[in-house]
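The complex is shown incomplete by one protein chain, all other protein chains being positioned as in the whole.
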Amino acid sequence: MHNPLNISNGRLKRLFISGSAKKDVPPGTMVYTGEQTAEPLRITSLDYAADTIAEENDDSVESCALLKGSGSVSWINITGLNDTAVIGKIGSVFGIHPLVLEDILHTAQRPKLEDMGDYLFLVVRMLFVEPENGGIHSEQISFILTEDCLISFQERAGDVFDAVRDRLRKGHGRIRKMGADYLLYALMDAIVDNYFMILEKTGEQIEDIEEALMENPNSLLLNELYAQKRELLYIRKAIWPLREAVSGLERGESGLLSAKVGAYLRDLYDHTIQVIDTVETFRDMLSGVQDLYLSSMGQKTNQVMQVLTIIATIFIPLTFVAGIYGMNFEHMPELGWKYSYPVFWIVMVLITTAMLFYFRRKKWF
Amino acid sequence: MHNPLNISNGRLKRLFISGSAKKDVPPGTMVYTGEQTAEPLRITSLDYAADTIAEENDDSVESCALLKGSGSVSWINITGLNDTAVIGKIGSVFGIHPLVLEDILHTAQRPKLEDMGDYLFLVVRMLFVEPENGGIHSEQISFILTEDCLISFQERAGDVFDAVRDRLRKGHGRIRKMGADYLLYALMDAIVDNYFMILEKTGEQIEDIEEALMENPNSLLLNELYAQKRELLYIRKAIWPLREAVSGLERGESGLLSAKVGAYLRDLYDHTIQVIDTVETFRDMLSGVQDLYLSSMGQKTNQVMQVLTIIATIFIPLTFVAGIYGMNFEHMPELGWKYSYPVFWIVMVLITTAMLFYFRRKKWF
Amino acid sequence: MHNPLNISNGRLKRLFISGSAKKDVPPGTMVYTGEQTAEPLRITSLDYAADTIAEENDDSVESCALLKGSGSVSWINITGLNDTAVIGKIGSVFGIHPLVLEDILHTAQRPKLEDMGDYLFLVVRMLFVEPENGGIHSEQISFILTEDCLISFQERAGDVFDAVRDRLRKGHGRIRKMGADYLLYALMDAIVDNYFMILEKTGEQIEDIEEALMENPNSLLLNELYAQKRELLYIRKAIWPLREAVSGLERGESGLLSAKVGAYLRDLYDHTIQVIDTVETFRDMLSGVQDLYLSSMGQKTNQVMQVLTIIATIFIPLTFVAGIYGMNFEHMPELGWKYSYPVFWIVMVLITTAMLFYFRRKKWF
Amino acid sequence: MHNPLNISNGRLKRLFISGSAKKDVPPGTMVYTGEQTAEPLRITSLDYAADTIAEENDDSVESCALLKGSGSVSWINITGLNDTAVIGKIGSVFGIHPLVLEDILHTAQRPKLEDMGDYLFLVVRMLFVEPENGGIHSEQISFILTEDCLISFQERAGDVFDAVRDRLRKGHGRIRKMGADYLLYALMDAIVDNYFMILEKTGEQIEDIEEALMENPNSLLLNELYAQKRELLYIRKAIWPLREAVSGLERGESGLLSAKVGAYLRDLYDHTIQVIDTVETFRDMLSGVQDLYLSSMGQKTNQVMQVLTIIATIFIPLTFVAGIYGMNFEHMPELGWKYSYPVFWIVMVLITTAMLFYFRRKKWF
Partner (left out) sequence: MHNPLNISNGRLKRLFISGSAKKDVPPGTMVYTGEQTAEPLRITSLDYAADTIAEENDDSVESCALLKGSGSVSWINITGLNDTAVIGKIGSVFGIHPLVLEDILHTAQRPKLEDMGDYLFLVVRMLFVEPENGGIHSEQISFILTEDCLISFQERAGDVFDAVRDRLRKGHGRIRKMGADYLLYALMDAIVDNYFMILEKTGEQIEDIEEALMENPNSLLLNELYAQKRELLYIRKAIWPLREAVSGLERGESGLLSAKVGAYLRDLYDHTIQVIDTVETFRDMLSGVQDLYLSSMGQKTNQVMQVLTIIATIFIPLTFVAGIYGMNFEHMPELGWKYSYPVFWIVMVLITTAMLFYFRRKKWF
């Protein structure tokens, strides 16, 4: 099977299901349940104001703590989640609830937004096309938004935020002039944009399948079709709850989201809805393609049957007649007649013509 | 495949998906993502009151700025969106939010209404049958409604508004006596009416398919059917969010919509609902037609099979019997008997009759 | 195809679609878009109180105007809508909004209720079995309910109100003692009752199809089934919005509906819901019948295949063996043996028995 | 067709449709529209308090009138509805609205609850397995609940209330200590319990079909399956509106329902929901069974085809070869060769082996 998610079956299972790995440990216990267990934990921080920016690629929890309440906006990005001790330290520095930390590590969360009063907790699924092999990478990304600080947790290095980092470094657009809430918006926007990238690819593949189908339906297409369906199922499972989460952001009930960011969040919400619309439309298209496939197959079977039937119904009776005159009875008057053979041929031609006429009228060819 | 949307596959993709072209640029950046990149930007304006009308076909942003607050109602129509500088100028003259400008240029928007306080922003999809070739043209059209001014943005020249322009010029009906909100209604009404025109065409095609199907089901119909399904999917994707947008207009919460226009907007809303009803009914009809197709095919296969089976089951045993008496064994008493041959024929006729009787009882013919 | 709606395809199209005929005329312009363009406009009026009744069969707009505010209840019924001048006059006498008049003439409205303050406007679809030919007649009927007057607009003469007229004339029941609101209820009740009549007919036809299917599935049934499906689609399109309209009446927010009529309107609403329930149940039944049809066809194909296979697999090998001993090789020892022929028969019988045993075990017959 | 509802087709029609019989009579006119027109009207009454009970099996309207306001709780049960005069008298004694009386007689009501102020009106459908023949009996039962009196109307004698009557007579449980509202609950509970009885039977039949299907799919099963589907459709049509009615009771907005009965009504509501859940689950199971049936049929066809194809493709070429050496050409060198015949056999065996090998690789057997 073509595997568009570029993941082993075992991993797919884990993507669809969660909760079991933490079994038999008390709620709120931190256990990383993801795959990237060899990924070293690394902290990078970006501290910026309208006209300054400081970047630190190998930061420590201690120096991150100093960013708190510094007046400037800070983005602390953590990649690699298997060092639960360090993450616990971050949790206690920023006052994060143990259940939230558990959710961060427990990487098969349903996307959700939780307003914890002092901070917002947002979990989403980041999907992007891996540049090396064209497969789709899927990981959980969690955000903690405080007054002046955004902490993001990724399962491994490599994300869709390079353009945002660039804008931050170069001071393009309004990003450096806005707060941490705008930064959250910008990152979410990048994530949702990547859903579009994947759907664009999916759309192309659906059209390829369609075109191939028009030419010659075969079983490889069937597996392709099934793989696309499954991929859409997966994206759908990630995007529907995302809608709720973004809608929660957009309603802007938290004091952590300024009014100025409202218009942007509404825009983000529109994009999320558009992703959902597109996923649903693609699902409809795929089921249309499948119907087309089945009908085409049915038609092909029909055509094959018609050829068989035409040939068989013409020649089987003829063969019978020939068989009759191949019999060795001593008393068969026709055998001795002079014009038997030409008469035989004439009868054969007449039968064939009559049958062809009948099939033509039935529109079988 | 028959292509009712008259668009290349590449373009279809873009119709269904948006968002990717603007990737890696900051939100609020103006980039035109549509197809009509060679279309020159042209501004036409219509400035009218109950008894005067001034029309300008090649207007400039500067003279448009003078129409603001002139007391009369102005309709500024911009065709061709790839000159982002000019559109940016219009934006700053009329005080349009950068995200709104981005949405105007980013031509795969989901239809929506946004109340920006000073102005309403409405994006819809205009579909019409191209008079030259009968294909369906689809483009995004955006409206900015201020106190006394309506600005419309089209991707290319050519629209469904000629009747409205005529009424404006000739002063027919109440249009010249009403404000910019009524003008918005009149234009929206023209757009929704064109959905009806397209659905009328679709309805005719569905009935053609139906009739052709009754006569002779074949694979061309299948592709037609699939194409119609896809077209309805496309219209549906455009009309469902339009419903919400028009419903927003109808609720009339904005001070920019006068009470007098309320009844008209309710009428517009009714029409939108009717378009949705019709699309859904057509989808139901198409799936009915498809079921009919599949059943007809199944029945045809069945019929073919029955013919084959009748012929084969009658003649195969007969041929076997003939084969027996074609054997060259030295000791076959029947061969020498005098009435073997006539008896053979009688047996043949009896077997055939019995079988025909059996098939008749089974209602195979 | 059996055409249960008794309408030409062209007309069906118009039933499903509306809005196009009025294209390129200003909103609020009165153009009759229906079919009955030759139907002469005729006004009949019934003016009644508890103990008097006056009937006028060829009334004029002028004398109708006198009925306004006369203290008695008046029912003004207009048949034939193509004389827009007269209808315009009625509109101005009773103060009807131009958009309402447009909706009355524009006869493919979605059923709806509009509270216009001074009067209620109700549009519904009247369906009834035409007594002459058993076909289903479908037309739009509009009601204007004022304080003491009910105006109804029909496309052509002939309706379902004769029983109501009778009760009015004879003073049966409470109808003469109640107001115009009760009259509206009585007429609506007659309309909804006729939906039941049509569904009863549909139910009978579904059961006929079912029974015929049990005996012998064939392609005529398929077309019948499809026609029934389409008819239900049509009734459904008329009844779902009717539900909303009747629900609007039942909530009784308008001062034009007295509390006394409330219980009757609730009853009407219950009937409407029951029509919807029945339509949905019939749709479910039809799709059940269709599944049954498809399964029966599949089974029939299977049965045919089994007969073919049994006959062919038994006789094809036998024929081969007979063919062998029909060969003319000079050196075939079996040909000269004395018991070759009886042995040949014994082998044939053994092969046949074995095969029949095999097919029996496979439950093929 | 197996007829699980034990009703003639004509009756089924009436079960699904109502409203027509009363056509052309004024609303509020009492006409019995059911089937049991020969059933004599009989009134039985049970008048009880905590420690007394009086039972009257052939009561008159007059003595029933005396039970009103007697301080004790009365249950008046009327069987047989075709004597409209008596029912009208009951109506006037207990002050029942004419439309309610019409609904009681008009026995194809949608289950509903109506709060008429002085009394509650509840219509439901009573389904039970007829002890004589195992068929399902379906009739409408109406309840009028006043302060201290419950009147029930049944179409014919025979119901599911014997256990309740027993408890009343013997004073078991709390029933004699509670009011008429508790009695209504107890009767409704008996009715809903009988839905479970029917569903239990349905469940057993579905499992029988399933098991039979696993062994040998055939067309009888198909009709069974269809009959079960239709029965569920019927129960569903009765139970969904019942849910609303019971929910109305449970919300307990009427002063006629005491707080003490609240917990019992909540329990009743839970049971109703459970009936709905079970019906929906059974529908899902049936459609699963149907899919299984279709797939099994498809597979059986496939298997049959494979046997045919294996036999035919092996023997048809062999027969051709045998046919060649049965030709009577004078110049066929092979005919005279000494080892032709054994070589022929070797070739035959080789061809057969090759083909079997090919089919094996294709996994055809």
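First chain written, first letter: the chains are A, B, C and D, and each begins at residue 1.
Note that a residue touches a chain if its C-beta (ideal position, glycine included) is under 8 Å from a C-beta of that chain, and two chains touch if they have at least 3 such contacts.
Because the structure is a prediction, the values reported are computed rather than measured.
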item: Left-out chain, listing which of the shown chains it touches; value: A, D
item: Residue of D:G95, D:G298 or D:G336 in touch with the missing chain, whole complex considered; value: D:G298
item: Contact footprint on chain A, counting only the chain that is left out; value: 1, 9, 12-13, 16-20, 22-29, 97, 99, 103, 109-110, 112, 114, 216, 218-219, 222-223, 226, 229-230, 233, 237, 241, 290, 293-294, 297-298, 300-301, 303-305, 307-308, 311-312, 315-316, 318-319, 322-323, 325-328, 332, 334-341, 344
item: Contact set of chain D toward the excluded chain (per top definition); value: 163, 167, 172-175, 185-186, 189, 192-193, 196-197, 199-200, 203-204, 207, 210-211, 214, 263-264, 266-267, 270-271, 273-274, 277-278, 281-282, 284-285, 288, 291-292, 294-296, 298-299, 301-302, 305-306, 308-309, 312-313, 316-317, 319-320, 323-324, 326-333, 362-364
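Convention: only the chains that are shown with their structure count from here on.
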item: For chain A paired with chain C, centre-to-centre distance based on mean C-alpha positions, whole Å; value: 42
item: Chain centre separation in whole Å, for chain D relative to chain C (CA means); value: 26
item: Multi-partner residues of chain A (at least 2 other chains); value: 326
item: Chains grouped in pairs wherever the two touch, ordered by label; value: A-B, B-C, C-D
